[in-house]
Structure formats: structure tokens, C-alpha cells
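With one protein chain held back, the other chains of the complex are shown just where they sit.
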């Protein structure tokens, strides 16, 4: 087992602003030599859904949920001032102007830096998602016991 | 004093989705042998209000607040896609289908497992709640110093 200090982040929210915060902290931690695990649960699963194609699921209610709640890094919205997408579009432009990576780029950077991205098995079950809902490079799904075991060994644990 | 590892969770939000996340983590922690304290503050107090009867308080403003903000585990709503209650109703059905406990059941499970549930005295004061607003089995009220003292001894502390 590694002796690096650990950083564990629960990504509960699927809001663009919180996702950015999570990835800035995660990639900064990795660049400081920390072992970083991001645990994606509930709306946070949207961040790591693949951008292309349809997300399949069984039953009318799950089909509705997964259509409304499509997700994918490119579809996340600001928690405030979304204004039918205009605020979100503006924020993306401002980030680009200041050379801040997009969430899509942040995910790739984080993966290249060895950040582990783990989807929560319970949320996946309730929402009826299959493994192919997620983008490449995402780890196997795991439950809350996995998260707590990481967290209890971590110097820093955040719930975002 | 117990030598078990401690887990402390601030339950600030009264949203159904965040409440579920909190109880999944709390009950998982307890099943792993951790000493778990949940500290309920602000909107999070809604989670542990009793489901039945009226919540009394003094003065017109507090009466209004406590009517709008009635709370009780059975009345919590999703933070997203509530859609006049339809989204919340759907989520409850999906949870039942996948044998995920309801929040009401989670509270009982957590209590049976020895999870301490402590209401925040400051919020209770501001909102004008009396002790009989809460369900049975909830601990005595305590202030932020109690929470911080638990947190500083904890392996994992989360603000939800």
C-alpha cells in the first residue's frame, strides 16, 4: 500500500460549479503527491456519464429519470444563474478566457494524474444505470463501505 | 471512552437526496464498528421532526416558518426534479423496488445501531422549536462546541 497522504472527495452534486471545485481540488492534490479518490454518488454520477449516445435503463420511471437527468460532463449546469443555459454558457466562456480547463478536460487530466474515479453502486442500482453509462477510465463501482474505508485513511475528506 | 474510530456528520440540508446519502454513510459506518454522531442543524432538523401532529412555536413569523417548513422524514423532497412532488414520489418507488430503506426506516435502523442523533441548539432557538418537535430516540440538543469536539476526535467528518 502506498504511503502517500490520501485525499477522498464525495462528488454528490451534479452542478457544474461544484464539479469544477471538486476537480480543482483533486488535481491539485494529485500534483502535490497525494493519492486521490473521487467517489461519485447520486447527481454526481452525471459528471462521469459518457457525453455521447443514449443512457439505457429499464422501466418507464427510470427511462424518464435518465432522460431528464441525462448527464455527461458537457451537459452540467451552474447551480445559480443558469438562466436557461445562458449563465452556464457565459461561465464556460469565462473559464476558457482564463485558461481554466473545462470539466471534460479536467476529467482527462485527473485520470492522467492517477486520480481514481469510483461510481457508487447504490445510486447506480436505484437509478437503474448499467456499466456502459460511464466514460472510459472510470473504476469499478463500489459501495459506501469502500468510501468510508478510503476516508478513514485520508488526511482530508470532503463532501461536495 | 470508546476506542472505536469516530464518524461525525453534520446534516445541514433537509433535502431527501442528501438525507439518504447521510444515512447510508452513517449506517455503513456503524456496521463497520465506527461510533457515529449525526448533528442536525438548520434545514436538517426537518429530517428528525416527528411525522405526526402540528409543530408548535411562538409568534407569527415562527408559526409561518414552521408551517412552511413542517418537516418530518416522510415529507422531505428531492433537491432536483421534485416536479410538484412527482419526482420525489418516483424516487421513493425506485428506492422501494431496489430494497433501499426509506428515510423513516433508515432513522430507525441507525438508532438501533447506536448512531447518536443530536439536534443543534442554536437553530432550534432561532426557529423557536420545542423539544417535542422531534421524534423519539433523538438525543438532547447541543451547540457547535459539542459538534467540534466530536469532529476533532473523528477519523472522518462530513458536512452534508
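Lettered A and B in written order, each chain numbered from 1.
Keep this in mind: a contact is a pair of C-beta atoms (placed from the backbone, for glycine too) under 8 Å apart; a residue touches a chain by one contact, two chains touch by 3 or more.
Being a predicted model, the structure only gives us computed values, none of them experimental.
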Among B:69, B:102 or B:139, which one is in touch with the chain left out?
-> B:69
Absent-chain interface as seen on subunit B, which is shown = 10, 12, 41-43, 61-62, 64-65, 68-69, 122, 125-128, 143-145, 147-149, 151-152, 154, 157, 159
Residues of subunit A in contact with the chain not shown = 5, 7, 17-18, 20-21, 24-25, 28-29, 31-32, 34, 79-81, 90-91, 93-95, 98, 100, 155-160
